[in-house]
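The following block contains the structure, expressed as structure tokens.
Yeah, one chain of the complex is gone here, protein chain that is, but the others are all in their spots.
So that you can tell them apart, the chains are marked A and B in the order they are listed, and the count of residues begins at 1 in each.
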Amino acid sequence: MSVPKLAVWKLASCDGCQLTLLDCEDELLSVAAKVEIAYFLEASSFKGRGPYDLSLIEGSVTTEEDLHRVQHIRRVSKHVVTIGACATAGGIQALRNFADVREFISVVYARPDYIATLEHSTPVSAHVAVDFELRGCPIDKRQLLEVLSAFLAGRRPVIPEESVCVECKERGNPCVMVAHGTPCLGPVTQAGCGALCPAFNRGCFGCFGPLRSANAATLAGLPGVTRTFSDFQEAR
Amino acid sequence: MTLEMTPIPYRVRSRRADRAESVTLTLEPAEGLCPTFEPGQFTMIYAPGVGEIPISISGRGRFGGYVQTIRAAGAVSRALCRIEAGDLVGVRGPYGTPFDMGASAGMDVIVAAGGLGLAPLRPVIRELAAHPGRYGRLTLLVGARTPSGVLYPRELARWARHFDIRVTVDRPDDKWQGPVGLITHLVDQIAIGPRRTYAYVCGPEIMMRATADALVRRGVPAGRIALSLERNMKCGLGHCGHCQLGPLFTCVDGPVVTYDHAAPLLEVPQL
Partner (left out) sequence: MDKQPNPVLLDALDPLITALRIGGFRVVGPTVRDGVIRFAELSSAAESPTGWTDAQEPGRYRLRQEGELVFGYAASPDSAKRYTHPPRTTLFRWDKGPIEPEIDAPPTALIGLRACDLAALAVQDRVLGGSAAYRARRAALFLVAVDCATPSAVCFCTSMGTGPKAEAGFDLALTELSEPHRFLARAGSERGAEILAALPHRASAPADLAAAADVTRTATARMEPRRFELDGVKEQVAAARTSPVWEEIASRCLTCANCTIVCPTCFCTTVEDGTDLSDGAAERVERWDSCFTFGFTELGGEPVRASGAARYRQWLSHKFSTWVDQFGEYGCVGCGRCVTWCPAGIDLVEELERLR
């Protein structure tokens, strides 16, 4: 069997998720031994030719060019996995979806006429079929390695669809909401980070996106939770 | 020491791709003998590194191994379907309650199978066919989505010596000349002596309920209709909690239960 070819692509994003792959350090050698990293501009300017067995895509679709690129990536890739909140859900830049992007451009840029962008920031899955969506802002290193291992072994990645609370309790943290009154999005957020923030006595702010079947309305109605988030709004 | 959650290595003695988009494996322990099993029981089969799923035992192979039929549906079953003769898998079990073969002695027996539901009923059918004098009239009703979705076609032909066999499909092809539609229609067509009938039913839950209801309407007592339930199972030991259906741990109190126990539970949505 030939060595599987891996490609890592970037659309509109901060690079943090790709960086997670480089951050793997020790495990990166194992990855490099199992796959040919054919296209990964953040690591190497070498551009290996497709087709690729596995493409990881970071970032959301925000320009015409992105649109064409995701189509191309899909065509030259056997499996497509999106990594991170931008590629999976549209990212922070999807805030534009709730307002008029042209107004933003006119306020932010000195020469708005230089800017060519789409009205909306959209996840990759809005345009092409995606084989797996890995959540997180940024993604979690363990989960990325699990996704890579799973695709190499031809199995489904073990990425539990459970609340942050499950990981938080597993780790032995006391609930920051109940014990300290700290507002926390953990109960409505998908696990994956290992309950990083609550482990340091901070509330979860939802990097891994909504829990499937989350009851966000109830959480927002709890005393303290809406108040804190609205204080945050006002302070801004 | 082998702990109760540790699979035992079994070798794939033979592998047959079925017409019905399923694969039938014969599995033998890498060392030692296969434990005995009763019709209706299942094992947990482990595809190394991928996962473990419950698969019913369909019989014994020529050299004593378990014959088990798997359809590729999820990640684990897909991996098991890809497995080749000679490969190693892990097996735990057999587990679960069996079809009670003594309960139907002296009675007319109806076996009703929907799709892959014929797999756990195969040892029931073979047991009935092996002792024709012990039972009354034998009827086998089979429902499948398509004609090619009917499991064990060659054996069906052999079983016809002992059974009145009727097969119905949802989507016929050009060559199909048999009945089309639900298996419950077959129940309505056959002669049933309600006081001397026992039924073994296996298939998708909706098919089992419809079939059992049809049999009850024909006067067969719910306590003489045995079904094989399916729920998410992780352990087979009543330890993981996943397979609960009301008071039942489906893995140890089932999978085989009689309809008088199952009906009040199955009629509650999302129980």
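Rule of thumb we're sticking to: a contact is a pair of C-beta atoms (placed from the backbone, for glycine too) under 8 Å apart; a residue touches a chain by one contact, two chains touch by 3 or more.
All figures in this text were calculated on a predicted structure; none of them were measured in a lab.
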Chains shown that the absent chain touches, full complex: A, B
Per the touch definition above, residue among A:V80, A:L145 or A:C193 touching the missing chain: A:L145
Residues in subunit B touching the chain absent from view: 1-9, 30, 46, 48-52, 73-74, 88, 90, 230-232, 234-235, 237-242, 244, 246-247, 249, 268-271
Touching residues (missing chain, whole complex) on subunit A: 27, 30-31, 33-34, 145-146, 148-150, 152-153, 155, 158, 160-163, 165-166, 169-170, 172-175, 177-181, 184, 186-188, 201, 211-215, 218-219, 222
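Keep this in mind: only the chains that are shown with their structure count from here on.
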Approximate Å spacing (C-alpha centroids) for the pair subunit A, subunit B: 43
Touch list for subunit A against partner subunit B, complex: 153-156
Complex interface listing, subunit B residues touching subunit A: 49-51, 74-75, 79, 82
